[in-house]
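Left out: one protein chain. Kept in place: all the others.
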Amino acid sequence: MTESLYQEIILDHYRRPHHKGLRDPFDVEVHHVNPTCGDEVTVRVQVVDGVVKDVSYDGQGCSISQASTSVMTDLVIGKQVDEALTTHEAFLELMQSKGQLEPDEDVLEDGIAFAGVSKYPARVKCALLGWMAWKDATAQAVANTVLDNSKEAS
Amino acid sequence: MTESLYQEIILDHYRRPHHKGLRDPFDVEVHHVNPTCGDEVTVRVQVVDGVVKDVSYDGQGCSISQASTSVMTDLVIGKQVDEALTTHEAFLELMQSKGQLEPDEDVLEDGIAFAGVSKYPARVKCALLGWMAWKDATAQAVANTVLDNSKEAS
Amino acid sequence: MTLREVASVAALDVEAVRKDFPVLSREVHGKPLVYLDNASSSHKPTPVLDAEREFVEQHYSNVHRGVHTLSQEATDTYENARTTVASFIGGQHDELVFTKNVTEAINLVAYSFGNPGSPVMLGPGDEIAVTEMEHHSNLVPWQMLAERTGATLRWLGLTDDGRLDLSDLDEVVNERTKLFAFTHVSNILGTENPVDVLVGRAREVGAYTLVDGAQSVPHQPVDVVALGVDFFAFTGHKMVGPTGVGALWGRTELLNAMPPFMGGGSMIEVVQMTGSTYAPAPERFEAGTPVISQAIALAAACDYLTELGLDNIKQHEIALTARLLDGLRSLDGASVLGPDTTEMRGSAVSFVVDGVHPHDVGQSLDDLGIAVRVGHHCAAPVCRRYGVPATARASSYLYNTEAEIDVLLEAILQVQAFWGVR
Partner (left out) sequence: MTLREVASVAALDVEAVRKDFPVLSREVHGKPLVYLDNASSSHKPTPVLDAEREFVEQHYSNVHRGVHTLSQEATDTYENARTTVASFIGGQHDELVFTKNVTEAINLVAYSFGNPGSPVMLGPGDEIAVTEMEHHSNLVPWQMLAERTGATLRWLGLTDDGRLDLSDLDEVVNERTKLFAFTHVSNILGTENPVDVLVGRAREVGAYTLVDGAQSVPHQPVDVVALGVDFFAFTGHKMVGPTGVGALWGRTELLNAMPPFMGGGSMIEVVQMTGSTYAPAPERFEAGTPVISQAIALAAACDYLTELGLDNIKQHEIALTARLLDGLRSLDGASVLGPDTTEMRGSAVSFVVDGVHPHDVGQSLDDLGIAVRVGHHCAAPVCRRYGVPATARASSYLYNTEAEIDVLLEAILQVQAFWGVR
């Protein structure tokens, strides 16, 4: 049933999500909502010296949104912010590909399981919910750092 | 060409309209417009002792509106207001009949020529323009009389 | 099932009806399509499509403005459609305004009531009343009107079993209330509201009433005069008609006392650069080229439903709804949001499956060929009220069968198995 959409990897992340539960310390916390279905996620990000030190989250939503947020944390934690943003880009591109893109496992790891989701426009937003929240939080964290630095400098 | 709509009688009234040109004395003057085509008519009415003493008019418009106003003047001038209103009713009914009514020549005289017009909804308003203006003016004239009388009485 | 229900199922020849809807013989993921998303939109039968096409291919022209033959034919057909649609809900020709959907019909009233010359001048201190079970289309326009005018929006809450909480009625609808807008039948809970009670209270305080009939008109006989409302709005695509057409019914003297909503061609009387006067209703509210062929198709849809009999359709749906409610009740780990009997109830049944998000329920059912809607069904406050992020909703209509209800019930078991909650 629903094989193309619900890959085993997705179901695994859904049943046993990674890095779930809000943790301290963090720099920025954001709350994103998917208005069409009511799915919500709260994401906390800690950026230290240009590295994504930690990402934690809590939320409610469908298997796709929960699993993709879990996969996201695996992919960005410990990476340079730039690198993590590149991964984000790659995932975004995959989701917008309408099933036409062969995902790069080296870049997206478990994220390739979501290739099939891109054929279901109504679910693409679910898959992106956590990723968009992370990007938003990270951008704020980086901006704050720049601000702090410039304050110190002045 | 257009035989059913443009009866000879209609063309005659159009080419040689009766009672046309605004005249004194009058009690009430009204100006009516057919917004869908821009046809206009100004109608003056004089009511004396419950009788339609005079009706005069001026206007611009298509053959149907001009001819039917001309026919109207023939039919109402000199009649008791009640009687004239009954004639008005009969003409209105004919116009709303969608070609289903056999008009009564004793009541409508030349007005029967407009029976065909009732099959052309876009033209019914043309045929009614002068009649509606007359009814409006007459109702005002009668109301004024009642008002005057009651003033005198009090 | 009661005897009456059995009889009525027979009164509607569902197999014959199904032949009028080509999509119903489609397969989805290799399974026969089971279309249970009718509260969102219904399919359109061949006679309706044919009526529209015949008009467009042979008699089409713009309406109201021409003396040529096609223009007259088009005008006649369009105005006859108005009569048909108006009488379908017990109204008169001049009382019916064609809109593009029920949402526009409601916005029409909301904007007109806020425009200069409105019969009610809303301002701070005035109130507009709605209910907590409204579709966003009967909520957001009033929020916006309140924001524009400074009036206050109030609402009737809901009971735990999915009904309006009438204990607050006299407080929510009070002397300050200028307009009370509520739905006839809820699209998410299925609840049919007691229009007589609500209209009765509105009349006591002199408030105008607007009833959203989007979910009642397709499914049961409606008579706006008997209901005693001031405005009644509904939409074509849920009643075997096309998209792009809805209707507002209103009392003639009220419509004629209201300022226009949109400005443009056909709604005017005299236009000068310095200002304009407006035509009487219904033209006043139909600016621009109307939804001509859609209105004609909607009239054909009314004829189609009338021929089958709204009573028969209603009885058929009661039977299906009863079967679905019974089935869900006897199913472990599933529960219904809204009334759990067919008493004062439409055919939309919202349910949740414990441990499986509604989106996953919907997606999994789709794999089995079953179309249900998932989400907040444009009634987010209802989900919030009952503490769920979303629901799955199965809603049957004239072409659904008892066998399809059974397919759904059986499929829910499979969904539970797949998601490991059984």
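Some observations on this one:
Order as written gives the chain letters A, B and C; numbering starts at 1 within each chain.
In the analysis below, contacts are C-beta pairs under 8 Å (C-beta built on N, C-alpha and C of every residue); 3 or more make two chains touch, one makes a residue touch a chain.
Worth saying up front: this structure is predicted, and the values here are computed from it rather than measured.
Interface note: of C:V245, C:A281, C:L305 or C:V356, the residue touching the hidden chain in the full complex is C:V245. Only one of C:A51, C:A81, C:V102 or C:A151 touches the absent chain when the whole complex is considered: C:V102. Between the chain not shown and the residues C:M144, C:V205 or C:V388, the one that touches is C:M144.
By the touch rule set out above, chain C reaches the unshown chain at residues 22-23, 26, 28-29, 33, 35, 37, 40-41, 43-44, 49, 53, 56-62, 65-71, 100-104, 106-107, 110-111, 115-116, 132, 135-137, 139-141, 143-144, 147-148, 153, 155, 235, 237, 242-246, 260-268, 270-273, 275-276, 287-294, 359, 362-363, 365-366, 370-375, 377-378, 380-381, 384.
Although one chain is not displayed, chain B still touches it through residues 1-2, 5-6, 15, 36-40, 60-64, 120, 123, 126.
Against the chain not displayed here, chain A makes contact via residues 33, 35-36, 120-123.
One rule holds in what follows: only the chains that are shown with their structure count from here on.
The mean-CA centres of chain B and chain C are about 46 angstrom from one another, to the nearest whole unit. Across the assembly, chain A contributes no residue that touches 2 or more other chains. Looking at chain C, one finds that none of its residues touch two or more other chains.
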